[in-house]
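Working notes, structure below.
Of the protein chains in this complex, all but one are displayed in their positions.
By written order: A and B. Residues from 1 in each chain.
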Amino acid sequence: MAKMKGATVVDIERCKGCGLCVVACPLHVLALTTKSVNQKGYNYAETVLEDTCTGCASCAIVCPDGCITVYRKKEE
Amino acid sequence: MTKEEIIQKENLVYKKPELLNDVPMHYCPGCSHGVVHKLISEVVMEMGMAEKTIAISPVGCAVFAYKYIDVDWQEAAHGRAPALASAVKRLWPDRLVFTYQGDGDLACIGTGETIHALNRGENITIIFINNAIYGMTGGQMAPTTLLGMKTVTCPYGRDPKLHGYPLKMADIAASLEGTCYVTRQSVQNVASILKAKKAIRKAFEYSMQGKGSNLVEIVSTCNTNWRMSPDKANKWMEENMFPFYPLGDLKDNGK
Partner (left out) sequence: MAEKEVTLMKGNEAIAHAAIRCGCDGYFGYPITPQSEVLETLAAEKPWETTGMVVLQAESEVASINMVYGGAATGKRVMTSSSSPGISLMQEGLSYMAGAELPALIVNVSRGGPGLGTIQPSQADYFQTVKGGGHGDYRLITLAPASVQEMADFVDLAFELAFKYRNPAMILSDGAIGQMMEKVVLPPFKPRRTEAEIAKECPWATTGRTDMRKPNIITSLELRSEEMEINNLRIQAKYKEIEKTEVRFEEYRCEDAEYLIVAFGSAARIAKKVIAIAREQGIKVGLLRPITLWPFPTKRIAELGKRMKGILSLEINAGQMVEDIRLAVECKIPVNWYGRLGGIIPEPEEVVEEIKKMTR
């Protein structure tokens, strides 16, 4: 069965570092930064396990600010 | 496959709905409001009603909802949104009319307007964000605050002798002849969010079909005034709010 490969794009400046995407992701793809902050001072969410993402969009669905755009492509 | 190969327009799975504009929302990190704003935006777009929607915002954290969702909005006085909506819908029967209110707005100062608009069967939807606390004004007790729950105006916990009992507005609404659809939903995980979206869609459809008034209560969190992280607030809500405000449809006369 072909695997789905996903990718998330986080709007870093819109992110408030609430962490709900981190909790929602079943595959630990996302984490809040520890060393960087955005213009508003939030530790924003970033992809840490890129290759694991299947594009389920759980992160984007729970994000209260609509920061995350999700893509998905079938692996050939 | 590289990330760049995946991030192509034709591979898009999910993005912020267009009707929810790019203005940064002022809500606290992790606040349920943002999720519900997204759902409303998606439903209005999917119903093709962006040009025919008139929405009423409350006094409360969501007072500025009109800055974020690109439909025509009216800002109501505290608690009065159902009165505005009643007039608007009667004057413009082919428009989608809904109110968006918090628990203080809907169940405290606005109790009269809420019950009467619902009882008259106005063809509107009331979206009720119930997080059992007054958010905007700094965490005071609300009519839906649970017994024992601590807020800045009941710092030793809600005591029925001093403060009376919490109100179950959805139950009251379900008992009124005029209501068509009364439901309790939540938005703390993917499954509940998808259910909540279906509920909002159903309520909006019923109101457009002239089937009566609709109340969609979203049991929510206020992580800031509950003094918890967003994730802990969701868990606290599941453990403490859901037993008292159980989720599900209390009434569905639209079928």
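Things worth noting here:
In this section, a residue touches a chain if its C-beta (ideal position, glycine included) is under 8 Å from a C-beta of that chain, and two chains touch if they have at least 3 such contacts.
All values derive from a computational prediction rather than experimental measurement.
Of the chains on view, those touched by the hidden chain across the whole complex are B. If you put the hidden chain back, the residue from B:Gln74, B:Gln140, B:Thr153 or B:Asn189 that touches it is B:Gln74. Chain B meets the missing chain through residues 50-54, 56-57, 63, 66, 70-77, 80, 83-88, 90-92, 95, 112-113, 116.
In the analysis below, only the chains that are shown with their structure count from here on.
Averaged C-alpha coordinates give centres for chain A and chain B that are 26 Å from one another.
Put simply, chain A touches chain B in their complex at residues 5-7, 9, 13-14, 16-20, 23-24, 42, 50, 55, 57-58, 60-73, 75-76.
Looking at the complex, you find that chain B touches chain A at residues 1, 3, 5-8, 11-17, 20, 24-25, 27-35, 38, 187-190, 193-194, 229-231, 234.
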